[in-house]
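Here's the structure, in structure tokens; my notes come after.
The complex appears here without one of its protein chains, the remainder shown in place.
In order of appearance the chains are A and B, and numbering begins at 1 in each one.
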Amino acid sequence: MDNIVSINNLVFEYKDEETGERTRVLDGVSLDVRRGEFLAVLGHNGSGKSTLAKHMNAILVPTSGSVTVDGLDTADDSKLFDIRRRVGMVFQNPDNQMVATIVEEDVAFAPENLGVPRDEIRRRVDEALEIVGMSAFKRHAPHMLSGGQKQRVAIAGALAMRPELLVMDEPTAMLDPSGRAEVIETVKKLNRENGMTVVLITHYMDEAVRADRVIVLDSGRIALEGTPKEVFPQVEKLTALGLDVPQSTYLIYMLNKQGLGLDGTALNDEECAAELLRALEKRGKGARGS
Amino acid sequence: MLKDITLGQYFPGDSFIHRLDPRTKILIIIAYVVMVFLIQNFVGYIALALFLALCVAVSGISPKCLIRGLKPILVFIVFTGIFNLFLTPGEEIWRWGFLKITVEGVRFAAFMVLRLVFLILGTSLLTLTTSPIALTDGMERLLSPFKKVHLPAHEIAMMMTIALRFIPTLLDETDKIMKAQSARGASIDSGNIFSRAKAMVPILIPLFISAFRRADELATAMECRCYRGGEGRTRLYELRFGAVDVLGWIYMAALLAAIIGINMIFGKF
Partner (left out) sequence: MIRLENVSYTYMSGGPFEKKALDDVSLHINEGEFIGVIGHTGSGKSTMIQLLNGLLKPESGKVIIDGTDLSEKGVNIRDIRFKVGLCMQYPEYQLFEETVLKDICFGPLNMGLFQKEAEERAKFAANMTGLPEELLDKSPFDLSGGQKRRAAIAGILAMEPKVLILDEPTAGLDPAGRDEILFKIRDMHKRMKLTVLLVSHSMEDVAKLADRILVLNSGRVEMFGTPSEVFAQSARLREIGLNVPQITMVADRLRAAGADIPEGIYTVGDCYRILLPMLKR
């Protein structure tokens, strides 16, 4: 099977218990997550991103439509733990997802719940900590770690389930730049070297540009979809959706508005500078060197 | 000021005491507490003191550190001593106005103080040499036979683990909230007891709200990691009794016999 998650016309509503009003959070989302891909989900607060994430491991089930994970329907109660085992989740606040007072015991939490034999737990814990580069901290107390380290432990905790998919709901929102870099490098490496399928929900465009594919949610629908190079040059649309574009992309967009005809797909400083240099050289001015 | 609280402080080590199974240690501490109250004369306390001194020496915990544990309840100990000293009826040996000291009072006060001190020292030694997680594990296993009478042994242990995990986080948070409210001119450390109690409101409400939010998020995170109660759970560290535990039991049994013997030979004080 090619898709790890298939979402078909997903609608999710919740009812306010006091007023009885129904609020529609997701309004007909259809999306396939392909095995091995790195998918970034963007959208302003309240666009339905977190709700979508929680449908991927049956924390929430659709009001209508369907979600299947590895061929299992999330509405089927009897398959609940088979589904959750396949989907590792990492949330925003690193403090609120650790259960144990020692790093390795926290990583062991999921396999313990699954009834994995002791030797196998040991193996999984060591392996998971190794992958996220936290082996040296296995006997440490979580509250003594930095934010980035805590999130890496949370990732290890998810990996110890041997999941097929890792869903991360704004894992870097509360971190400082070095913590963010740590986490994103770890995720990128997991995706590239271990072939882990990753769904990353984020507000940071510099994280999203590193994904294979980007979707933008707005009012519970998919507003834009494509590779970063397809999505980010649509500066006006993104701004209207309450999102940023990388400064590099924005610069070229502004220059192109003056009819310069540059390649608008530059997503980082390196690509942007290369494109500008190409243009400068073509015009034979400005560039003094070769 | 919150940094001074050292709840469940644990000094990792590899001594004989550290290596004992937590269940053994919990059973020993129960026996120890029983003995503290069973002892009827000073010879018994000397025996107990020798036992405790031996344990401390073996554990590698500095006695200073252990004695520091008495500090927070020093006032309570002194109060208990004075209370018993002056208020026990019996053969008078000194009197000043309505204050009198009796022979029984001296003995009783000494006994109460000794009991308290021994209790604190013994339990401190337990928490200093046993990681909180091992303690909760031990407790869970010891309580598990009572599951048949619907005692939620696993749930109790899980609650304790989570409480231990979140104590530092919440202390940190309290500190932050106190600072934030001080920055808005809240006066926390001044005024009488009522205005102080009132001043706690701006700290306690945010703290509770944040604790509930944390609990909510933690519950979701636990669900995501396939938590479904104690049924069918395995453990990374299974508790196993070893040779050290047998030794521990023997020591304890010997001490218990000695205390009973001393009680019989020397009688009540």
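Assume a residue touches a chain if its C-beta (ideal position, glycine included) is under 8 Å from a C-beta of that chain, and two chains touch if they have at least 3 such contacts.
What you see is a predicted model; the values in this text were computed from it and never measured.
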{"item": "Absent-chain contact - pick from A:Val11, A:Val61, A:Ala223 or A:Leu251", "value": "A:Leu251"}
{"item": "Given B:Ile30, B:Val201, B:Ala219 or B:Ala254, the one touching the chain that is not displayed", "value": "B:Val201"}
{"item": "Residue in contact with the excluded chain [from B:Met35, B:Ile101, B:Ile162 or B:Ile177]", "value": "B:Ile177"}
{"item": "Positions on subunit A contacted by the hidden chain, ascending", "value": "44-46, 92, 146, 173-174, 176-179, 203, 205-206, 242-244, 246-248, 250-251, 254-255, 258, 260, 268-270, 272-273, 276-277, 279-280, 283, 285-290"}
{"item": "Residues of subunit B (touch criterion as defined above) contacting the omitted chain", "value": "173, 176-177, 179-187, 201-202, 205-206, 209-210"}
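One rule holds in what follows: only the chains that are shown with their structure count from here on.
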{"item": "Approximate Å spacing (C-alpha centroids) for the pair subunit A, subunit B", "value": "44"}
{"item": "Subunit A-touching residues of subunit B, taken from the complex the two chains share", "value": "12, 131-133, 161-162, 164-165, 168-169, 172, 213-214, 217-218, 220-228, 232-238"}
{"item": "List of subunit A residues in touch with subunit B within their complex", "value": "54, 57, 59, 81, 84-85, 87-89, 91, 93, 95-102, 104-105, 108-118, 121-122, 125, 139, 141-143, 157-158, 161"}
